[in-house]
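Below is one structure, written out as structure tokens; the observations come after it.
Only one protein chain is missing from this complex, and each of the others stays in its spot.
Moving on to chain A:
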């Protein structure tokens, strides 16, 4: 009897010790992700969860170059219409079903046919997908599309268990079954998402935490207080205003990386009657407005000098940035001269839509003040996001201060915004020359040739200015002291391979 009691006590202490060693990593998110079904997701923040939950065919390295993940190799056919992928062997989904070419085909088909799928447009160039071997996947395209690799390094390339997805249908997001280093445990909407380590992950030794807990905390002050109090280990997208507090706290580490997106002013140049004013009708007026803005001072006043002033969709320093057009210095005299040349009546009265966050409104006020010195009279209209978007689409705006979070393939950062058929071309900019260049760049596999095509578009856009690019945000990550192995990525997604402490 005594012996069995002793054994029980020993077992209990061992299990308690195990519990004590179990290591949780708590990550503070800016907002709550939407559906956790890779076919349905629409938000950036869901990518942070997927990175730990659902492996993708391709990933990107710290330089934003596409790298293998579940696809180990790929080759394009001569005509650019067939993509053959070699898949990693020995990978299992969290429900124990194997990952192979047959399962990948079913995932592609679900992504392309599920009524609620948001992957249809991303896979729009795909004609069919077939398993040409146990671990060889062949993708046939309707027309050449070099941007497909980037899509497969995003939501469209996230692999999940087709059996589990078929069984759950549209409710798959409530209990996602994927093949990443961590498997889904639970979700309490607006509160937390819990994942636990998947022991059969092909690279499990590189992941050092037993559980990952994502906690959406929208308020920046509260998020910062949590990491300072030790209740969070990592905080993504720390606000610039909080950066000095993080830097002065020895219990915290700060990491930063420029984001691949952009922020700027979208100008209504063709969307209804409001495009017919001097600003929408005359590129000289838009050039004057661009020259009236001191991008350095703007960055200093609104973002404590922590963001990156810019004048193109790619940030200075990016491989896609066109050095021939550096960020212009403010030139009020030249701006006035351009307005005189345009022959417009002064002051040029325009309205600018902004978001209703304090930062967006402050940004609007700084632009308003700077532009007034060159002869513009800007009135500001702050609206919440849903209104801003629908006013944009309806053409009920002169100009709109907004941004784009960015994608790894350049096409997604420019094509939707200035191509005549672009889904985000709210300003209705239409230029056949631009359309032709962008379509050609979409088909062009040679990066150097692509760069040249994008440079040609930049030259035109610098003159036409349907979008006045202003700055590029930086992603700031705050980490508890003691966490090692973390590297910030320009896409804002947290990678946990090798992270420990």
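Please note the rule applied: a contact is a pair of C-beta atoms (placed from the backbone, for glycine too) under 8 Å apart; a residue touches a chain by one contact, two chains touch by 3 or more; residues count from 1.
Rule of thumb we're sticking to: contacts and distances are computed from a predicted model.
Looking at the choices "Pyruvate:ferredoxin oxidoreductase, beta subunit", "aminomethyltransferase", "ABC transporter transmembrane protein (Dipeptide)" or "Biotin-dependent carboxyltransferase family protein", the name in the UniProt record of the chain not drawn here is "ABC transporter transmembrane protein (Dipeptide)". The omitted chain makes contact with just one of the residues A:97, A:365 or A:405: A:405. The missing chain, though absent from the display, is touched by one residue of A:128, A:171, A:446 or A:463; that residue is A:171. One of A:199, A:229 or A:324 touches the chain omitted from the figure, and that residue is A:229. Residue A:384 is the one among A:61, A:89, A:304 or A:384 that touches the chain not shown. Looking at chain A, the residues touching the absent chain are 32-35, 37, 40, 42-44, 115-116, 118, 120-122, 170-171, 173-174, 188-192, 215-219, 221-222, 225-226, 228-231, 383-391, 393, 404-405, 412, 416, 423-424.
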